[in-house]
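First the structure, which I've put down as structure tokens, then a few questions once you've had a look.
Complex shown without one protein chain; remaining protein chains in place.
For clarity, chains are labelled A, B, C and D in written order, and residue numbers in each chain start from 1.
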Amino acid sequence: MDFSGFLMMRDEISLVALILILLLYDLFAPAKARKVFQPLACLLFVVQIVITLLPVSSLEAFGGMYQTTPAASLAKTLMSAGTLLVFLFSKKWIEEKHEIAQGEFYFLTLCTLLGMYFMVSAGHFLMFFIGIELASIPLSCLVSFSKKDGLSAEAGAKFILNAAFASGISLFGISLLYGGTGTLYFSDMPVALQGTPLQIAGMILFATGLFFKMSLIPYHSWTADVYQGAPTQVSAYLSVVSKTAAAVALFTIFIKVFGGMAASWRPVLYIIIILSITIANLFAIKQKNIKRFLAYSSISQAGYIVLGVVAASPQGLTGILYYMMVYMFANLAAFGVASLVERQCGNAEIASYNGLYKTNPWLSVLMMFAMFSLAGIPPFAGFFSKFFIFASAVQQGYYILVLIALLNTIISLFYYLLIVKAMFINPNESPLPRFRSDSYSRIAMVLCFFGIVLSGIVSFFYNKTNDMATESMEMCGLSRPKAVEETLDANPVPGQTLNTQGSTAMNATASWPSVLE
Amino acid sequence: MNLLSIFVVIPVLMLAGLFLSRTRQQARVISATGASLLLVAAVVLGVLFAAERHAGNTAEMLFTASAQWFPAWNIGYSVGVDGISVLMILLSAIIVFTGIFTSWNIDPLPKEYFMWFCLLSTGVFGFFISLDLFTMFMFYEVALIPMYLLIGVWGSGKKEYAAMKLTLMLMAGSALLMLGILGIYFGSGATSMNIMEIAQSSIPMALQKFFFPLTFIGFGVLGALFPFHTWSPDGHASAPTAVSMLHAGVLMKLGGYGCFRVAMFLMPEAANELAWIFLILTGISVVYGAFSACVQKDLKYINAYSSVSHCGLVLFALLMMNTTAMTGAIMQMLSHGLMTALFFALIGMIYGRTHTRDIREMGGLMKIMPFLGVAYVIAGLASLGLPGLSGFVAEMNVFVGSFQHSDTFHRVLTLIAVTSIVITAVYILRVIGKILYGPVQNQAHLKLTDAVWFERLPVVVLIIAIASIGLYPGWIAEWIHQALAPIVESLTVAAL
Amino acid sequence: MQDAILLKIVFYFLAAAIAVFSVMAVTTRRILRAATYLLFVLFATAGLYFFLNYSFLGAVQLMVYAGGVIILYVFSILLTSTDKESPSPLFSLRRWIAMIASIGGICLVAFLVLTNVWPEVHAPATDEVNMKLIGHTLMGTEKGQYLLPFELMSVLLLACMVGGILIARKRS
Amino acid sequence: MEYTLFILILPLIGFLSLGLLGTRLKGKTAGYVGTALLAATAILAYITAWQYFSTPGVDGIRPTLIPLNWEWMRFTEHLHIDLGILLDPISVMMLVVISTVSLMVHIYSLGYMEGEKGFQRYYAFLGLFTFSMCGLVVATNIFQMYIFWELVGVSSYLLIGFYYTKPEAVAASKKAFIVTRFADMFFLIGILLLSYFTKTFDFGLLCSGEENLFASAAGKTFMGGAVLSWAMALIFIGAAGKSAMFPLHIWLPDAMEGPTPVSALIHAATMVVAGVYLVARLFPVYYFFTPEVLHGIAYVAAFTALYAAIVACVQTDIKRVLAFSTISQIGFMLVALGVSGMGTVEANGLESHEGLGYMASMFHLFTHAMFKALLFMGAGAIIHTVHSNEMSRMGGLRKQMPITHITFLVACLAIAGIPPFSGFFSKDEILTATFMFKPWLGVTMTFIAALTAFYMFRLYYNIFWGKPAQHDHPLHEAPSSMTSPLVFLALVTVVAGFIPFGKFVSSTGAAYIIHLDWKVALTSVIIALVSIFIAWKLYCKGSSKVPDKVAGFFGPLYTAAKHRFYIDEVYQFITHKIIFRCISQPLAWFDRHVIDGILNGIAWITCRGSLAFRWMQTGQLQSYALLLLCGCLLLLCIGLFR
Partner (left out) sequence: MELIPMEYYLVVSSIMFFAGIYGFITRKNLIAVLISVELVLTSTDINFAVFNRFLFPGHLEGMFFTLFSIGISAAETAVAIAIIINIYRNIKNVEVRNLKKLKD
């Protein structure tokens, strides 16, 4: 028995340690000490984030059951950071409404985070499955956290039942994959994949779980209801952290495991992207509730993220990670402001934002920046992330897809501007009175603010992400997947620049003829 | 620090200063100082540029500097200017300067207004100094988005509709543009997003045919290319004065500038092949805008349609692809920029007094406010191409240049475009006749006053600029010729 | 030979039980009956596991489902005291689509399964899986061993426990 | 002769200083400054003329001097706009005419415009006009001419609209500008065409008669006409616009809304002859390369002359009569140019001067400028006193305004072609030239000359004789500042006919001695006298019923003529009904409703688009699952059977 594997799982172990400390503290600390539970949790969490930031190289443990790469580590850092921001935004809310359950809130959230860690780092379908379940079952408890709130309960039911349904389909897909290949290890599977219909079916059914988590259309229907019903902080968590995990896992699995069957999943993703972006945008236009609105916005953002998967290149991975980082700041800022406003005025209607700038200029400015960033307006970070993810798709020759996505950005700009319009332009006789938010929220908002403003212009973030992603892809021998060679477009792109060399490891799988080709 | 970066740094510093300012007066002073500095810097740049050229420096771009930014995509912050950029910077500086003074009494939220204004100018200047496609595009969008709030908050009339329409249409253009830029970069196989380097490599024809229209329309939307021009009337009509000035005066020039600097320069083959489509569209723009202006009743609408016509002429001339016509196009950009700014400034001042822009409700204003009246007449004369003012110089270059085209199709189109000079006269004189001349329509107007110093200053500056181009176009032409040489060459080579 | 026939009969019995009871479980009006049919299905599934010589699996299935889950269902049904579903409308679009989709799905899966070229079937080991092997596999860290998922499962169960209690406990 | 530059600069200084200083200057001071500058200009022009004409040319041919030429803007290697000064007989002659008339108008206006608001502005505009007009005549190339051509148009616009609070004046100025602008567009197109083939704007090159220059245009046709003919015809349209040739004449009568001295300067003496000048300038091109266009010009001009003369016979507004008379007289000049040949040819043992028309045209231009300016100023003096333009408000003025009367009579005699006044000589040459070209044209022109005599004396008698109208204020002679220019111009009119004009100006530059063709002269004089007699019979008594009877006799023709043959109405119809109603408004509508409508429609569809997908979000938990399932199965099918 070799337990050294645990030592390699630095990020997870630190998180588990954190979970245990908090659990025990919550259980055994005297009532007085429980007052400092939340600050302590945040502080320890910062430590955990710092640990995840330490450089790491690609490695495997437990016979390939667990594997990590710099990119995965970065994704974990991002998720942790996002969670921390959610915690900061939740502090006051917990204190006011659920002080009794504060330990549970942190515990459950961190458990789902752990599940997401394993989603990202899984090297085996079972690991992945447990990870995704760990990331969704406790999450449903969080969704119905406000027990007295009927909407919250309804959202919880919708979430858990739909999640179970999706995971059932996903599980069925895994079973087909198992039947088709005889292995559940990510590293073994590519060799066994020949692109038979059974395998393709397995793959697509399996992906249901991920698509569901990312809430891509047509797997999205729960999203808006759950975001609306759940406590705002939980919606924020769902929209950012959970999505990050799913996106990174989607990329890893589709490239690492199903890279050889790109020809099969590419049209599927193509359609999903177009549907997600377009339909979600159409829905978002009509929304009157800010949380529902943000839900649809996050669906369409997810569509953009999948562009990075379609690109299937190191730049694609960078694009996804970077997009998630930028998206995290902007979306959390939006949800943060939404939660503050909601607590103040008691509802989440967009109409209550009318004239907000007059009374609460800072909140409005932050919200506006968040909206601009989500819409991809320079000099905010969202512009850069959109540009790069589009660039990675164009690099692979997906002109039409990118064109559709780009035209959709106009629709999205429209509804993001509606929020800005509400705050700055719409007249309101009695706007929300001026209020002071608590210091934790303010710290979070300042962090988001700087994130939105700086993470684009300061190229360090992108460049670092790119280094990590490239390194990860090279280590997995995946820097040049098959998707690069054949493009959907009739016109091949001559003189395409690929700054990494294809490695041989993948060539065996890459050269499989697909049965249906 | 690179000389050119000043043009981005000053507005950013202005932003910071405004951010810290507390009162209206402070905001004004900071803006005015910044704008003056920009103007001085632009003039200094012009002088240094001229000196450098005089000293025999024949590099395409001067004062270049470059720094890595996103190495993964070979994106850098590369700046540099040629004669055309210098002129555009001068134009922008003048209009920003005059715009600040025109919005001296802006209400409400002066601080925020000036901040957005500064952001807009950052974008404009950044665009003109950039050589890197990405940076250029970024600044382009930076310049677009403040329009939404500037119109939405400080505008008038159906401002919300107009602001949204304008923003969405322009951003739709820039969405096409983004794809175009990416296509250019990947298509060229260049190892840099620097325009000058991409120009060295050639993009395959099949790709050019796809990306050229995208890029050209992308920029063309901002250049009021028919039928993507309808943001312009509503937008201009609703925008506050200085914003209309800056938008019509400078922002619309971004479109034209981008069209030749990016679309035509980098994809000359497709430009040659597809020019006819856009020539027809721009030809329509020219005549159509002018005709539409004839029956408008709102001063700003008249001017906006006139902009459609004039900017159409810019793109039209660019597509003629010879030095003379393109020189004319650049001159038309300058000229149109200055005179529309003047127009909008005057309209704003008149509107500020009469509280109407409906030409039927005004009359005999010349008697009441002679300064504004005379300035309006001068602007009108510049617009209809009176020799001695900038419009004439530009139009003649365009017409003569276009007519030198050996292809009959081009010459016939030129003749159609020439008709605009008559139609322009019709609507300009109609307005002047209606609002300035004749008996006073509204007795309440008799009490109105003429312009005060901070209104006179921008007007005088603009008139001087218009006249100086009109009287002595030689130096401008020389700079433009020099700057156009490589572009025209690549277009000519591609045509063969 | 007789064994073979007997085995066949057992299999068909189990298969029929699974098919019939699962359909009945989803069509019966009374929820308590549905739970009962589910129990039958689960029993039959356990039987299938035994049939496949996965006795351990069968045992787990029986214990967890029959012993735990079904009880949970019954309690909760009694707790929410809505034994009877409200009558459904005669024609429900969703029902029909669901039916078509389900049948289509079955056909699709059947098609996939039947047309798929399965790898060379080894002579199936008819022998029981050794408990020691199971234990090692569960606790090992090598390839093909499941310590890490096992540990993670523990977190999952703990979290579910906490979450379940959090949600289900009486308001304080 | 670089000092000629000051002929341009001085008025410009006048314009700039008066314009910029504006009301800070006292009105009178502004007038004096302007007049002084103009006086200096005039003196310079005379010196130039003296110097130019006193220098004998090579081989007796007057030289073309270009004392100054700067490149102003370069289009291409060959095409560039130069600004320079070109001195040749016609430009020098024009300088003299312009500066003289302008000076007279300046002086005259001191009295006429006294007390008007905007005195400074008036003089500034006069300065601008003089500058532009001088610039036009000394242009070294066709583009320079175009530049100044536009500038005179604008000055004319500004001056017509001088009384900008009067709606008629505003409308008239607008009409004048737009009509001439319309013609200028053709001029510009003509320039573009011409320069496209010749690759030059330069008059020197164009008029050199080089075949090579036009070689590239050879054989090229457009819609049945040679391109060169098209070019020259288009350029003529430009000239026709400025010179008010039918059907582009409509602006000129309306332009009379401007102050009368302005009419004298711009709309009688100088600007309106710019078209004639242009044709004369390009005469070699017309003559050598497109003679058919030249003949066309003659016919158009003849028709215009006839038309304008007929209309002039029935107008009642004295300035309108003079305006139509101007149109008619310009018609004479252009006819003369149109029928002209070039140089002197020996034929049938007689020296036949082919270039007679050219010389006659220029001669008539010169004399006409003087006497027409005189007529206008006289009319101005009358209007100044009577406060009306209508003939019916006048009558019997000869007693109150003796100086005006005499000078007006001199001018009438001159225009009617009675010897020894200047008009006789110039008109006689024109008639001779037309008879040489086509006798029937000569007859027509003679008839028009008779009409001219008739309507001028109708005017004369109506104003100075006949029954005095009632006035509530005493009528008096104009002040000396107004009468002195009248007297001066009258003197010029008397003597100008004896100038041996051919010595100075001729088609080739070679001196030419004017011979009177006695047959033609005698006929025209007799006919003129007869016409005057008829006019005397009809109008001298004032209360005669005969004119009405005559009018009744002509019936519809009379009515039509009175309404200027409804040409204005036609224009009104075209501009308002067709261009505004049928083009502009539909276009504006199209823009607002179709193009904008499409965009708004897209936006609407987008906003409505979510309704199409509403079934996705019923709020029903299981329909979500169903959607997921169906989507999943569909995607599965796509993945499998792509």
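Things to note:
The criterion applied here is as follows: a residue touches a chain if its C-beta (ideal position, glycine included) is under 8 Å from a C-beta of that chain, and two chains touch if they have at least 3 such contacts.
Being a predicted model, the structure only gives us computed values, none of them experimental.
The missing chain, though absent from the view, touches A, C, D when the full complex is examined.
By the touch definition given at the top, subunit D reaches the unshown chain through residues 614, 617-623, 625-626, 629. Residues of subunit C in touch with the missing chain: 4, 7-8, 11, 15, 18-19, 22-23, 25-27, 31, 34-35, 38, 41-42, 45, 48-49, 51-54, 56-57, 60-61, 64-65, 68-69, 72-73, 76-77, 79-80, 82, 85-86, 88, 92, 94-95, 97-99, 101-103, 105-106, 109-110, 113-114, 118-119, 121-126, 129, 133-134, 137-138, 144, 146, 149, 153, 156-157, 160-161, 163-168, 171. Listed here are the subunit A residues that touch the chain not shown: 125-126, 129-130, 133, 137-138, 140-141, 144, 147-151, 153-158, 160-161, 164-165, 167-169, 171-172, 174-176, 178-179, 182-184, 224-226, 228-229, 286, 292.
Just so we're on the same page, only the chains that are shown with their structure count from here on.
In whole angstrom, the spacing between the mean C-alpha positions of subunit A and subunit B is 42.
A straight line joining the Cα centres of subunit A and subunit D is 77 Å long. Counting partner chains per residue, subunit B has residues 168 touching two or more of them.
Subunit D has residues 623, 629-630, 636 in contact with two or more other chains. Chain pairs that touch one another are A-B, A-C, A-D, B-D, C-D. Note for the complex: subunit B touches subunit A at residues 69-73, 134, 137-139, 141-142, 145, 148-149, 152-153, 159-160, 163-164, 167-168, 171-172, 175-176, 178-179, 182-183, 185-189, 191, 201, 204, 206-207, 210, 214. Against subunit B, in their complex, subunit A makes its touches with residues 315, 318, 372, 377-379, 383-384, 387-388, 390-391, 394-395, 399, 402-403, 406-407, 409-410, 413-414, 417, 420-421, 424-425, 459, 462-463, 466, 491, 493-497, 499.
Those residues of subunit C whose C-beta lies close enough to touch subunit A in the complex are 108-109, 112-113, 115-119, 139-149, 152-153, 155-156, 158-160, 162-164, 166-167, 171-172.
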